[in-house]
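Heads up, one of the protein chains got dropped from this complex, but the rest are sitting where they should.
Up next is chain A:
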Amino acid sequence: MIRAGVYGASGYIGGELLRLLLGHPDVEIVSAVSTTRARRRVDSVHPNLRGSTDLCFCAPEDIGDCDVIFTAVSPSVAMELVPQIAHRTRVLIDLSGGFRLRDRAEFTRYYGEHNCPELLGEFVTGRPETHRKELTEADRISVPGCMANAATLALHPLAAEGLIRPEVTIDGRVGSSGSGVTADIMNLHAERSGAMRVFKPQRHRHEAEVAQSTGLTVRMSATGVEAVRGVQTLIRVSAADGARLDDRELRRLYRDYYGGEPFVRIVAQKRGLYRLPEPKILIGSNYCDIGFSTDPEDGTAVLVAALDNLVKGGSGNAVQAMNIRFGLPETLGLGFPGLHPV
């Protein structure tokens, strides 16, 4: 059994990590760390886990030695924490934004000064679809941001093949759980309900990740929408000189890149209620759905990608990376297909 510890276990992503790891046949959770809930039962904070575990949260100093530690905390906490706990585990999988960017200057531009910039180069991007081989040997893994993961998966094949102009625009939409478990006045029901809040009209942090992963020049805005879970990104692209973007070409390209991927589906349908990727039906699943609509007249396309921000946008992706790192079947513990209707 793989002995796993989770820091930030009382948060939303931490809770999803616990849910997935409790259902994983090869994992034993030895520590669920919470600075605010130490010694309380896990299911007092995550009621969906009632009957699944008698685990209690522990204080950071009480964590035992682990084979893998997940850190589901804020970037600033991760920067403090990671150097302190690295010796306690063979494999560390960070789900914060603290170690996603390789370039220190870029990190400073989007997040501020880094406490341990010397560690930035040690982390492998935890995106199996683009880094599977490196993940088999990676001891430090950084899981991509939710909107960045969706957008990168949609853009990667087109960028890698040089089919689009380098300037792309991403419109990201995200549910309220993307704000994390800490409430403030902005997240009062009276303020949030019914709102479509453009909380970052320009320079969302995830644009730096997408740029790093694709080599493109990325501009990204982000809007909080009336949903608890879910990410949907709409990406406007233009064909590079001499390239052609039409529906058949794009479908063939995505099939070539993702036809063998267990958690990426091509969704661009002519009929039905869900013709393009819709996060509503991905809740709880580890899928990223990718679709497209092309305009052959002007050579532009809109790429659409959707996922559950807490699963393929966080905890599920982390477990998938762990499976790869420990030589397990990649889909182990991740078989939930989502719900409909929901």
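Note that in this section a residue touches a chain if its C-beta (ideal position, glycine included) is under 8 Å from a C-beta of that chain, and two chains touch if they have at least 3 such contacts; residues count from 1.
Basically, contacts and distances are computed from a predicted model.
Peer 1: According to its UniProt record, what is the protein name of the omitted chain, chosen from "1,2-phenylacetyl-CoA epoxidase subunit A", "Polar amino acid transport system ATP-binding protein", "Lysine biosynthesis protein LysW" or "Cell division protein FtsX"?
Peer 2: Not shown, but named in UniProt as "Lysine biosynthesis protein LysW".
Peer 1: Touching the hidden chain in the complete assembly: which of A:40, A:109, A:133 or A:255 does that?
Peer 2: For the chain that is not drawn, the touching residue is A:255.
Peer 1: For the chain not shown, which residue from A:66, A:266 or A:282 touches it across the whole complex?
Peer 2: Counting the whole complex, the residue in contact with the absent chain is A:266.
Peer 1: What does the interface between chain A and the hidden chain look like in terms of residue numbers?
Peer 2: The missing chain touches chain A at positions 247-248, 251-252, 255, 266, 268-272, 275.
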